[in-house]
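Every protein chain except one is present and positioned as in the full complex.
Read from first to last, the chains carry the letters A and B; within each, the first residue is number 1.
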Amino acid sequence: MKSEQNQENTKKFGMVIDLDVCTGCGSCMVACMAENNVPFRKDESDKLKSITWMRVYKLTNGKPYPETDICYLPRPCQHCEGHEGHSPCVSVCPATATDYDMQTGIVSQIYTRCFGCRYCMAACPYHARYFNWYDPVWPKGMEKYLNPDVSVRMRGVVEKCSLCIHRYQAAKNKAFMEGKTEIEEGDYQTACTQACPAGAITFGDLNNPSHAVYKLKQQPHAFRLLERLGANPKIYYVSSREWVRRAGDNYLKNEGPAKIG
Amino acid sequence: MKIDRRSFLSLGIGAAAGTALSPLPWKLMDDVSIWTQNWPWTPVPAAGESTYVNSVCTLCPGSCGITVRKVDDRGVKIEGMKGHPVNQGGICMLGLAGLQLLYAPDRIKTPLKRSGKRGDGNWISITWDQAISEVAGKLKELRANGQAHTVAGITGSGPNTVSRLFKRLLTAFGSPNFFTTPSMDSSYRLALQMMNGAPPDAITPGFDLENADFILSFGSGLLDGWGSPVHMFRTNTAWRKTQARVIQIEPRLSRTAAKADRWIAITPGSEAALALGIAHVLISESLYRKEFVDNYTSGFEGVVNATGELQKGFKQHVLEKFSPKTVSELTGLDPAAIILLAREFAKAKAPIALFGKGQGKQPGSMDEALSIHALNALVGVINQKGGIYALPAPDYPGWPAIPPDPIADSGVKQPRIDGASSDAFSRLNQLPSAVLSGKPYPLNALLVMEANPLYTMPDSKSVQEAFDKIPFVVSFSSFMDETARNADLILPNHVYLERHEDAPLPEGFSRPVISLSKAVFKPLYKTQHVGDTLILLAKGLGSSIAEALSWKDFDTCLKQAMGDKMDTLQKTGYWTDPNAVFPDGKMTFATPSGKFEFASSAFCPGFTPVKIEGDATYPLVLIPCDTMRLASGDTANPPFDTKIVEETILLHQASLIEINPKTALSQGLSENDRVLLQTPRGQANVLVHLEEGIMPGVIALPRGLGHTAYDDYIAGKGVNLNRLMGPVADPLSGLDAAWGIKAKLSKA
Partner (left out) sequence: MSNSDDKTQAVSEKTVETSDRPGGSSKGIIVLCFFIGLAASLAFGWGVFPKLLYSRKQQPIDFNHSLHAGVVSNGCESCHFLRDDGAYSGAPKLAQCIDCHQDVQGNSPEEAKFVDQYVKKGIEVPWLVYARQPACVFFSHAAHIKAAKMDCVTCHGKIGESEHLKVYEQNRISGYSRDIEGASLINMLGFKKHTWDRMKMDDCSECHQKQKAVMGSVQTQKEGCFVCHK
């Protein structure tokens, strides 16, 4: 049995998001909230307190009318690998509540372990982590739609995108039933990928040459957010517009041409 | 033995030591820490068996196939249905949040009867029997007094079986006043009727957008909810692969404009002028498709009419009045840009021009619809691949004729209260003024189904006044919306996920698709399918009306209505005719001339601008804008969707207006300033958001906010644009053609 498990390939799940195709509609955000039991309050317009594992940012080129241009950028947790799994948040967590899994490349967050110090939030360069300032309360009756595959988070802990790990768990379960040890590319897709009406998000194993993401991430215009920080994230973006690629890495105005993409 | 203080302390120390050596403190500490992470009030969803049920989403006219994931009896997630012809597995944010509507706390759980003043929100629960007999009793009384025609019905549903049944009930009862909710679809159908000779029952325009390669969108929110939203998103992605180009013409950098290949900002309200300016270039540079224009159209060249007068043709009309220079003045666009645009449009293989601003929920100006449709004719894409055409109503087996009845016959012969000639183009926007004036006759009862006119109709104030004047209002709403709140009786419908019914046609699609909405859930409350309610009402009314709606229940009625399509519908969830070809490429037109009509004695596309309301004391132009993240129709935005509304649109409980920084500077305003926004129709407190992507002098306010009913998750957020804007009747269609209103801002 031990040898059988050894053959399990090491995976590196990640995404390639095509910003030329993304329309910024926000379906990914809602799909994520519906899938992952993300709570809501009566007023969610203070975005500092609003929990959105997946958040679509609006970038502008800063030019005056009518030269203005807008690009929408969906931002899930970037699942940084850092150097050998020492991603910014994992390195600072004093409670071992967040961890990097070399087997899947997913940064995990265990809510029952987290004690809410928010050190990881300070460390995350992508604002991908959210703190539960309030008890999650659903209006009477609405708790019925909660997904049993995802833990409901309690007040006082940090949460973030898990790349829908429960779907990976479910896909593996199904594979076991069929006597398989490996899952297919289509068996495990995140809720946002599945929902995106424009088909802008591609999800898969970045290590697996037969997965679409493997090739897509090597496109000439592919880049990662804040690449130069060295967080080594696993979410790739593609944009044909140079100003978007520069904005993705905080290039200064007078800096030379983008070295990425 | 006396226990002194030292002994007592010693006992305590011993106890402390013993306790420390026992599991008590450690176990307690562990358990309490576990408890703090599992606050008993944090819900733990119950596990169970997962099942998936296919149905159709009827929250908008898009009619996407959906797959509902259930865990035992609970609905847990709504996803796009794989393989459905409309959305192919995709889904939008409104469809995704559907379970928040099913499980919404503000659902109406039993039939309700008003107690106390209207609109005060005091209700008593009544039984269904009582509810039906109350409504039937009131209607019977009106009918007996010869006032059958003073009853009106409004539906917000598309042309589905329930709507047909509703109309049948009104007709059998003796009322001509059946209202549908007008939208761009109405204007499109009218344009197709006038120019293509499409029959009035052609249910919607068809667009072969996938095969178009140059999309000239006159403000259509292709990525903000126009047509069938998910289908549009998919098409937009496909366009990138086929390298089709999208040109978005609107004063504001909307989501669609941002994703388009080019954004062309023009003066709001001048769209028709630009379309005709482009036509000018096409004609003067001979870039139009002569083969089509010469052989299959009439009215392009001038004709001598019956009285011997020469009637100007479209060509002469355009050449005389819409030179690039003139159009440049009207639109604010450089003449060179107009010429360039026209050339590009003409040279494209499959160009198409689109009409319908934003989500297309407003009918808009017929001038604009006809001018834009004329552009399509000039490039010959009528009934052609990549073009536009009229989709016929699906071939439903007919219902038996309504049994003749003298009261009904005289009732339906009365003129419609809105002045429309038939219900095919009913003018809901004319209803409030007709009710207020009491002309041609006062309205005595109103039945509202799947619509929320008190929220969605422009000039909320006069709509409210009109409602106050109607003595008897019945709502079939599932939710306590603005209209239900102002009703006398509420006979609650199931929510869409509990209903078994048909969804006949996706808007903005290429072919007719009928989808079947299944009762995915057993009714949660004592609600009733509105189809069943109508049948019971007919029974209550008795005589010929009961006979006209003699079905046992709505399911039987639906089965009969769908005929042989029902089997396929039940098996696959949707029906589409595999043999029908759309577009059919046929060059036969059922117009008087038998050709496509550019102009006729009845009309000529021109530019008689729809006048904007407001005088010079209002220096700015307020335009409505639609965003995909806000549902602005009769479906209120569910909490998830309001959560993702940007803080540049809604901040705390206030709406933000978009204003160009230059305009703001001239008004002395800066970001997030609180201002009073005034229009001739009303005023509201809003916040300022500076946005480079909007034309100076224009301010924009999104639709879909400012609900006053429902619950705290929906109500009290921002401003309802309809409070600030009034309707402007289009001279040709009589429908609302307002595209903006003059406005002013002052620091609050």
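One rule holds in what follows: contacts are C-beta pairs under 8 Å (C-beta built on N, C-alpha and C of every residue); 3 or more make two chains touch, one makes a residue touch a chain.
What you see is a predicted model, and the numbers here were worked out from it, not measured in a lab.
> Counting contacts across the entire complex, name the shown chains the missing chain touches.
So, spelled out: the chain left out of view touches A, B.
> For the chain that's not shown, point to the residue among A:M15, A:M33, A:C93 or A:V244 touching it.
Candidates A:M15, A:M33, A:C93 or A:V244; residue touching the omitted chain: A:C93.
> Would you mind spotting which of A:T104, A:Q189 or A:T202 touches the chain that isn't drawn?
A:T104
> Need a quick check: the contact residues on chain A for the chain that isn't drawn.
Chain A touches the missing chain through residues 1-2, 5-6, 8, 10, 84-86, 90, 93, 96, 99-104, 106, 108, 110-113, 149-152, 162, 165-166, 168-170, 172-177, 179, 181.
> Give me the chain B residues in contact with the hidden chain, please.
1, 3-8, 10-19, 21-24, 27-28, 30-32, 34-35, 37-38, 40, 44, 47, 49-50
As a working rule, only the chains that are shown with their structure count from here on.
> With touch defined as at the start, can you tell me which chain A residues reach chain B in the complex?
Per the stated touch rule, the residues are 20-21, 23-27, 29-31, 33-35, 37, 40, 42-47, 50, 52, 56, 58, 60, 62-66, 68-72, 111-112, 135-136, 138-148, 152-157, 191, 194-200.
> List the residues on chain B that touch chain A in their complex, please.
34, 36-39, 41-48, 71, 74-80, 87, 89-93, 96-97, 99-100, 102-105, 223, 229-230, 233-234, 236-237, 240, 253, 255, 258-259, 263, 265, 628-629, 639-648, 650-653, 660-662, 692-696, 711-713
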